[in-house]
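Notes follow once the structure below has been shown.
The complex appears here without one of its protein chains, the remainder shown in place.
Letters are used for the chains, namely A and B, taken in the order the chains are written, and counting of residues starts over at 1 for each.
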Amino acid sequence: MVTLGDYLLVSGVLFSIGFAGVMLRRNLIIILMSLELMLNAANLSLVAFSRFRVDSSGLPNYNAQVFVFFIITVAAAEVAVGLAILVALFRARQTTDVKDISSLKF
Amino acid sequence: MNSFLPWIILLAPLVSAAIITLFTLRWKTLSSSISIAAVLVSFTCSCIIFSHRTATAAEFTWINISGAFQVPLGLTLDQLSRTMVVLVSGIGAAIHIYSLGYMRDDEGKSRYFAALSLFMFAMLGIVLANNFVMLFIFWELVGFTSYVLIGHWFYRDAAADAANKAFITTRIGDFGFMIGILMLWMATGSVVFTEMAPRMATLAVHPPFLTIVALLIFCGAVGKSAQFPLHVWLPDAMEGPTPISALIHAATMVAAGVYMLVRVAFVIQASHTALLIIAWIGTITAVMAALIATQQNDIKRILAYSTLSQLGYMVMAVGLASSDAAMFHLFTHAFFKALLFLAAGSVIVMLHHEQDIWKMGGLSRKLPITFITFVVGALALIGCPPFSGFFSKDAILALAYERNTPIFFLALFTAFLTAFYVIRLLVIVFFGEPRSNIARESRESPLVMTVPLIVLSLLATLGGFAFFARNFLALPVEKEIAIIVPALAIVALIVGSGLAIALYRNRLTEPVKDLELLRHKFYFDEAYSWLIYWTQELLARVSAFVDRWIIDAGAVGGSSRGTWGIGALLRLIQVGNLQGYVFLFGLGVVAIIYFAVFR
Partner (left out) sequence: MSPFLFWLFASLTVIFGAAVVINRNPVASALSLVASFMGLAALFVSLDAYFVGIIQVLVYAGAVMVLFLFIVMLLNLQAEERRRINWLAAAGGITVAVILLVQIAVTIRRFEAARQAFPPLARSTDDVWNIGALLFRNYNLPFQIVGVLVLVATIGVVLLSKREPQ
């Protein structure tokens, strides 16, 4: 029997992997992809809870799924803009290495 | 009787030392006159005190810590003290006058006399002190002035080293002494001698404690009176001027150890084990020093080892539980040893500071008065009747015969050796033909040096007789001494002298060459050097290890690396490294989750 906890655990593992990817990889594209992984982990968690909370008429709580809908949309927009910035950066600096973009200093 | 008169005995030399040091260092004659005047004042007052048997001295309280620890400043004037005071100031006076002649051409004459006065102050302090703390203070002061006087010619390395050696070696003994004093105070609650003696009875239930305390107190005497194993400083102390050798290292300072043991006999005689150990150490010292003396070639060294040997006799007597015999020998020894040293000094100065006996010879004709006084002293030293040494040494031998047979035989053997090396010295220096030009051209010393010699020789002759000595000391009980003791002593004397005359008559160099062990003083100095080297080496290595690994690498290195590490971590915030920011962000999230969920 698969329980809610299992889904949440999978979500947690995905999230940690994504976070590690953001911290450890130097290539900006990979960082953006890891970011997507983190978002999707959150989505999985939301959908699991949505299925778990069943109301009196036998329907899952769709609020969470609406939330997931919004997340997917916003994530798509964000990826588009992010990649556009990446392209602009690459055109300016010829590099996608995150260590070379260090102007955001204290 | 004016109760401040005893204080004058003590303070006159101190005043003299202060005046010379502070004001008159430039005027040598004035300084020497002040010093001599002070010691004569002390001597006069000592004689006055001596004749008034009921004199007491004013006492002052110095330290008083709510009754738990009280140290008065007081003088004790029993027969022992009075005798010692007369002895010390008398011989001191003779030596002051003699020094006028010996040091007449010396550059540092003023500071010599200042130090000499300070020494008189300290030595008189030891014999007059009525409590342990005062005794200890003067004890240390005597050690210091001895250091100054041995190193009088400090620009000579040998003299400076000898002064250091003397001070450091006696210091080692003083360490044990101090612990002993503290233990005694802890046990009896007081440091004043007269208060402590009755309280010793309560300690009788703790024999080990008594033994340890007695032995620790004895440590002080081992250092100051140059007993085995701390004897190594005395022969080297001969680097000082000869009058100093006479005063400090023959008659007074080294006797201070024996005096102290007699003063606190109530402590020492409470433990039989301690007494036995003390007697054996005295015996070992006596025998060992006599053996070494037979192979020495410096006139002062021979006399120094003979002092060591006679001190061994005195300590042996203390160990055999007779303070009277020890004091008697101390008394006679002071006279004849001072005499011998001063006579030797006369020889040395007249031979322009030559000290090797193999460069002397035939001096009986060149320095007649010195010769005669030297013979008197020598005969007293070897214990030839009717001179004083015979009576006092005999008393000790009789004691040993009664109480401890092995020690008796060793003491007899030492008497034989004493006769041997003394007659050896006499024959080589004064008889035969002069062996060098300096000896050939020598002549007699001036009056300022020969008069003290004559006075001391009279004392050496008379000092042993009961009618004289009874006024000063409690003589060892003149009961039936088995006639065998003086008989054996005289036999040993004759055999020793005969052997010496036979071996050393008309020789140009030392005939007995194979006794390396004796000539090198049983290699004690080498052994101690090795010991000190290895102790310091060990300490140095441990310190180096601690310094390199614990302090440098650990504390200093650790804190520097720690700071560097924290800095590196904190640097992440600043450098513009995106992933550093993410890392810190992650740390923050982890921390928040921890505090939110798990606390």
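Here is the rule we use: a contact is a pair of C-beta atoms (placed from the backbone, for glycine too) under 8 Å apart; a residue touches a chain by one contact, two chains touch by 3 or more.
As the structure is a computational prediction, the values presented were derived from the model and not from experiment.
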Contacting the left-out chain in the complete assembly, out of B:204, B:517 or B:593: B:593
Contact footprint on chain A, counting only the chain that is left out: 1-10, 12-21, 23-27, 29-30, 32-34, 36-37, 40, 43-44, 47-48, 50-52, 54, 57-60, 62-63, 65-66, 68-70, 72-81, 83-88, 90-91, 96
Positions on chain B contacted by the hidden chain, ascending: 579, 583, 586-587, 589-590, 593-594, 597-598
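One rule holds for everything that comes next: only the chains that are shown with their structure count from here on.
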Separation of chain A from chain B, taking each centre as the mean of its C-alpha atoms, in whole Å: 94
Interface residues, chain B side, partner chain A - complex: 573-579, 582-583, 586
Residues of chain A defined as touching chain B within the complex: 19, 22-24, 26, 98-99, 101-106
